[in-house]
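Pasting a structure below so you can have a look.
Of the protein chains in this complex, one is absent; all others appear in place.
And now, chain A:
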Amino acid sequence: MDTKDLINKYRSGQLSSDEEKMLDRCIETGEVSLEELDDLAALKNNFDAMPVPEPSQNMSDAFYANLEATKQKEQRPKAEGNWFSQLWVTQPFLRWAYSVALIIVGLGAGYWLKSGGEDSDKLENLSAEVSEMKEVMMLTLLDKESPSDRLKAVNLTSELPDASAKVTEALLQTLNQDENVNVRLATLEALYPYASHPQVREGLIKSIALQESPLVQMALAEMMVALQEKRSVQNLEKVLKKENTPPEVRERIEKSIEVLI
């Protein structure tokens, strides 16, 4: 059916439902325009011609009042920001105060982290384990044949926060029995920090009579003076009595005895 027939049928009100659908399609595709359907076109014209009143001045007034209120609301936070940044620039002490405050906060946080919590316990356990390992390593190295290994072992003791009785005993044994003079001298030095322990002190005094090396004997004599250990005099005199004691050593020991007495 051609569109003219369709329109004519529409005008006479004789469209079947299929033809109505066809007209819908024609309108959708633009083959038939609404203007061609006279009755509807007239109705549309009437509808379009219906007057609409003018909006009142109140509407405009209310709009501009709302717009102004929104503008002010949005500018306020900006102004506050500017005030702060101006203060920041004009008052340098504020920057200093800010820096100091940050440092204090940092220190506080550090102290808080260090002093409490599970983490610090874990850290303590970990460092205890490391000390234990170092101790075992040191004792193992002391038994090695190489003097350099034994020196390493002796030096390791300086890294231990607090030497156990086992360590000091091993060191005293090294001081008395190690065949290398350098190792014995290093051991003596390593024992010095623990000289306040009665057992170590006792061991050092006993060691004087056992030493053959003049260097170690002199070092021991000096240490006794430093420690103000009067009980060592007896042992020092034993060294003096020895026939093979070199004169330099003898002289040194005599001076030490004089100081101690």
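The rule we apply is simple: contacts are C-beta pairs under 8 Å (C-beta built on N, C-alpha and C of every residue); 3 or more make two chains touch, one makes a residue touch a chain; residues count from 1.
Keep in mind that, in the parts below, contacts and distances are computed from a predicted model.
Trainee: Pick from "Circularly permuted type 2 ATP-grasp protein", "RNA polymerase sigma factor", "Radical SAM/Cys-rich protein" or "ABC transporter ATP-binding protein" the UniProt protein name of the chain that isn't shown here.
Mentor: So the chain that does not appear here would be "RNA polymerase sigma factor", according to UniProt.
Trainee: Going by the contact rule already stated, which one of A:2, A:48 or A:162 would touch the omitted chain in the full complex?
Mentor: A:48
Trainee: Looking at A:12, A:58, A:228 or A:244, which residue reaches the missing chain?
Mentor: Considering the complete complex, A:58 is the one touching the chain left out.
Trainee: Kindly note down the residues of chain A that lie in touch with the hidden chain.
Mentor: Touching the missing chain: residues 24, 27-30, 34, 37, 39-40, 43-44, 46-56, 58-60, 62-64, 66-67, 70-71, 74.
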